[in-house]
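Only one protein chain is missing; all other protein chains are in place.
To keep things simple, chains are lettered A and B as they appear, and every chain counts its residues starting from 1.
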Amino acid sequence: MNMDFNKLMETLKGLDCENLYHDDFFLTWDKTQDELEAIFTVADTLRYLRENNISPKIFDSGLGISLFRDNSTRTRFSFASACNLLGLEIQDLDEGKSQIAHGETVKETSNMISFMADVIGIRDDMYIGKGHTYQKSVAEYVEEGYKDGVLNQRPTIVNLQCDIDHPTQSMADMLHIIHEFGGVENLKGKKIAMTWAYSPSYGKPLSVPQGVIALMTRFGMDVTLAHPEGYEVMSEVEEVARKNAEQYGGKFTKTNSMEEAFKDADIVYPKSWAPFAAMEERTNLYGEGKHKEIEELEKKLLKQNAEHTDWACTEEMMKLTKDGKALYLHCLPADITGVSCETGEVDASVFDRYRIPLYKEASYKPYIIAAMIFLQKVKNPEETLQKLLDQNKARLIR
Amino acid sequence: MNMDFNKLMETLKGLDCENLYHDDFFLTWDKTQDELEAIFTVADTLRYLRENNISPKIFDSGLGISLFRDNSTRTRFSFASACNLLGLEIQDLDEGKSQIAHGETVKETSNMISFMADVIGIRDDMYIGKGHTYQKSVAEYVEEGYKDGVLNQRPTIVNLQCDIDHPTQSMADMLHIIHEFGGVENLKGKKIAMTWAYSPSYGKPLSVPQGVIALMTRFGMDVTLAHPEGYEVMSEVEEVARKNAEQYGGKFTKTNSMEEAFKDADIVYPKSWAPFAAMEERTNLYGEGKHKEIEELEKKLLKQNAEHTDWACTEEMMKLTKDGKALYLHCLPADITGVSCETGEVDASVFDRYRIPLYKEASYKPYIIAAMIFLQKVKNPEETLQKLLDQNKARLIR
Partner (left out) sequence: MNMDFNKLMETLKGLDCENLYHDDFFLTWDKTQDELEAIFTVADTLRYLRENNISPKIFDSGLGISLFRDNSTRTRFSFASACNLLGLEIQDLDEGKSQIAHGETVKETSNMISFMADVIGIRDDMYIGKGHTYQKSVAEYVEEGYKDGVLNQRPTIVNLQCDIDHPTQSMADMLHIIHEFGGVENLKGKKIAMTWAYSPSYGKPLSVPQGVIALMTRFGMDVTLAHPEGYEVMSEVEEVARKNAEQYGGKFTKTNSMEEAFKDADIVYPKSWAPFAAMEERTNLYGEGKHKEIEELEKKLLKQNAEHTDWACTEEMMKLTKDGKALYLHCLPADITGVSCETGEVDASVFDRYRIPLYKEASYKPYIIAAMIFLQKVKNPEETLQKLLDQNKARLIR
């Protein structure tokens, strides 16, 4: 039974990941290949332990602080599950309840909530140019507090979605792909279509497509980004994708044709997002408190979206993919035509056919988050994982 | 000291309750006599362990998810206490915060929140024909997710109140009665009066009286349901009560006279509820979004209630009961005449005389919930309980 475990430890031994220790996780492109593979490996190991009813708890007390600037079910529960699995209790920083509302500075709050915090998970994807910056500043302030002797431990930051990247999502997607294709070594040359799709609701975050093109290009995959004109993503992230493709022997292509993207694709990821330029404009309008202008912008965007209702993952489109059987991905919830909306991102029949793999895709997120926390808090990962296996404490006495 | 413990284990050994394992708890009448007695027995055992400062924790990690569609203090805290006692951390699914608001399907949400969930406690008693159905569908979806390999464990559902039954309440009431009367064997022929009582607030759930008549008729008791004309409960549940009375040698009587119900009663349970027919009408009006009609219905119901202010548990009424000393029950909070309202369900002097037993009645609920979770998650209850006793881990090192 421990064969899989030993194989995972074998892999982990071969990876240079010590720099993850006492660091934060903001963007996948901050990390080396070894570091990302270490996170995948530890995620699988933690899952192995739990599925064999062995508790992977490494904390006997400590807080995992969640800071959400936006609604969330799955990310909230994924973070809660990851913290709980490792032994941390969730404490939600509700900025409504808190005195941040009363003009408290980020520097002060970051320290005030961290006296016994081991991790701070932040979701802040609302405004372009804000979310990532905010996460970096929190990290900087707790690092300072730790060095100044204010904090007994350095809470590690996990990016649960910002304006630039959504690493816990893209890495959960990737781990799903790795398992579906039987190993990272089988991904070389596989084509993935990250394409825009129509949704009646506008203004969906860019962090998902950006996260996907920046990550998938690192595994020798042939990544195609498709969207109607005017729906460009951040150019910096496209640049990252381009560089990655070069460095890791993959491909990064752009097109304004969904058909072209779907053609012979092994994997398709059709979802709606807002034009980067428009989101930038919206952010500035918010800054200036121009609410009338914002309403007009939203109207304009909805109208613009409506011109592209043909960008949908239909059965016809699926036929274009490799053997008509491409793996369909989505971060969920999807806008399903005739189910959650009249016209949406995907046909009900396509979505239903992929429901189980879609749910499995989501099931990796708690383990990805747990692996990030684990590797950022534990100095000797293999040693500690072996200790957990040997101590063999039941998660549930049944 | 372990004499009581051994006696409880003796009882448990005699009971056939293995079908509770990996099942859910929706309605008491889904369960066999043995299964209900097993829950009572395990509830007493968990209480025994805790009161002797022995931790009954069986989970080293895991989430207990609470889903409340209505305000709640005692049920919320009872569920939190039960989960915490067994080692589960509470994670509240606040449908405001979550993306369910954003049109997410129940099927999807049920799986998304359950990757590390061991139990889901649901309170949904607002609308007739909705609550129970909703709970069943959640159960069906997580069962499916478990079988499809999406979920590593099958979260068990505990009905914390639906439109049909309120099992954690009625079973806590029952366990209280068992202890007050010195054993289930002493309940044969005892008369319990489940009667309507006037409250200025209208529209109180039917699940309490329904739960009581359906459960108490299983222990050979003489159950009388009393209410003014027009305050009928669900006929299906009356049918259940009738059948139970036959099968278990009890009695089930209906009357429109509170006096008749109180006459020589050993136990009285006077509380307000809304007419089933009216609740059904209200549910439909909500469905059709007919808010003006709802307001009119509410006015009508309040007016109708006002005709029955004489339905109150007064000192005079108490005199009618067995030796004037019937055990007074209530699920709390009660509408106390002259205290929480001008005219209510019960005289202040009656309520005060029974305050301690009333609080004790409520104290059983956390243990009933814990016992349900325990028996639904643990394959070998006696073995595991014995293990907990032997391991003798202090709940508090003092």
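Here is the rule we use: a contact is a pair of C-beta atoms (placed from the backbone, for glycine too) under 8 Å apart; a residue touches a chain by one contact, two chains touch by 3 or more.
Owing to the predicted nature of the structure, the values given are computational and were not obtained by experimental measurement.
Across A:L85, A:I113 or A:M234, the residue that sits in touch with the chain not pictured is A:I113. Only one of the listed residues, B:T11, B:T32 or B:S55, touches the absent chain: B:S55. Annotation: of B:G62, B:G87 or B:P381, B:G87 touches the absent chain (contact as defined above). Screening B:K7, B:H22 or B:R395 for touch with the missing chain picks out B:R395. Listed by residue number, the positions of chain A touching the unshown chain are 58-63, 89, 91, 93, 97-105, 108-109, 111-113, 115-116, 118, 145, 148-153, 377-380, 384, 387-388.
Residue-level contact of chain B with the missing chain is found at 47, 50-51, 55, 57, 71-74, 76-78, 80-81, 84-87, 89-90, 201, 332-333, 339-341, 356, 359-360, 362-363, 366, 393-398.
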